[in-house]
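With one protein chain held back, the other chains of the complex are shown just where they sit.
This part shows subunit A:
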Amino acid sequence: MAVHIVFNLCQVLVVLLLSPFFRGLLTRIEERMQAKRGPSVWQPYYDLWKLFHKDEVVSTQSTWIFRFAPYIYFVSPLLVTLLIPVLTDYPLFMAFMGDMVAAGFILSIGAFFLSLAAMDAGTVYGFMGSSRTRMVSSLVEPIFIIVFFSVSFAANSTIPYIVQAHWVSTPAAFYSPTHLLIVAAFIMIILAETGRIPVDNPAGHFELAMIDEARTLEFSGPSLALVKWGGYTKFMVLSIVLLNVLVTPWGLASHLNGIDLCAAIVRVGLKLTGFVVLVAIVETSLAKLRLFRIPDFLGVAFVTAVIAMIVQPFHF
């Protein structure tokens, strides 16, 4: 039991410490693909370090929400980390506290508070960013739900550990069209939820075109660091759900010891690197969509998810 708790905390630590690295890696690979040099892979760490040592400016007009939102946004992906198979393929201490739906809820609480905080400061861009992120997430929500439906149809459960074990144990289900369509829809959701390129441009500095970034404009110092770090961990948590639960459910630690755990960290790191390269390719080859084209993009994701559900009963 104690080991399970320790391992569970290890998962959180791994996500916490490695997530800025993968963001740095993503930026670096992307810049390389676009024939630029790009910042160092460690740049997100420097940024966080710098921001944590800066003073913070908080508007006197703002309320407690503005002060607490960064913490909630920072903590919510870490709570989800407790529920999903990051390193081990056997359920850990918190595994049955919540399923994928709960994970979705926890993530959206963080996003909800960040949107509130952005409006709390009263800037125009904050309002714009909040309403736009709400638009995107309200479109993403049904897709999430449908994906969970399809997954639970296929695996008879929405607990991530059980779903992961299901794909490993039944190769026929793994190669079914349902599985592929779920994966395709989920990748599109990740791109939309973490503000990557077909939906939002994370490198853009033009306030009028911002979606996700516009919410963070009012934050400074440690609060901004927490919001940024929360964004990194959110991306990593969603990619881990995609990789460890859906796409490549192999390579996790299956024994209850430290060596296996360390090996699993390396393997998961490799998988994540692969996914980061894929995201970099997608981001380099696609252009950012206009705001009113986003429903089209997410519409395709929605149809993909629903088709996955329809197709399900015919293949087993």
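One rule holds for everything that comes next: a residue touches a chain if its C-beta (ideal position, glycine included) is under 8 Å from a C-beta of that chain, and two chains touch if they have at least 3 such contacts; residues count from 1.
In the analysis below, contacts and distances are computed from a predicted model.
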item	value
Protein name (UniProt record) of the chain left out of view, among "Sugar ABC transporter permease", "Right-handed parallel beta-helix repeat-containing protein", "Hydrogenase-4 component E" or "Sulfate transport system ATP-binding protein"	"Hydrogenase-4 component E"
Option touching the unshown chain, where A:S115, A:S150 or A:S176 are the choices	A:S176
Hidden-chain contact residue, picked from the options A:L16, A:V75, A:A184 or A:V282	A:A184
On subunit A, residues whose C-beta touches the chain left out of the figure	171-172, 174-178, 180-181, 184, 295-296, 299-300, 302-304, 306-307, 310-311, 314-315
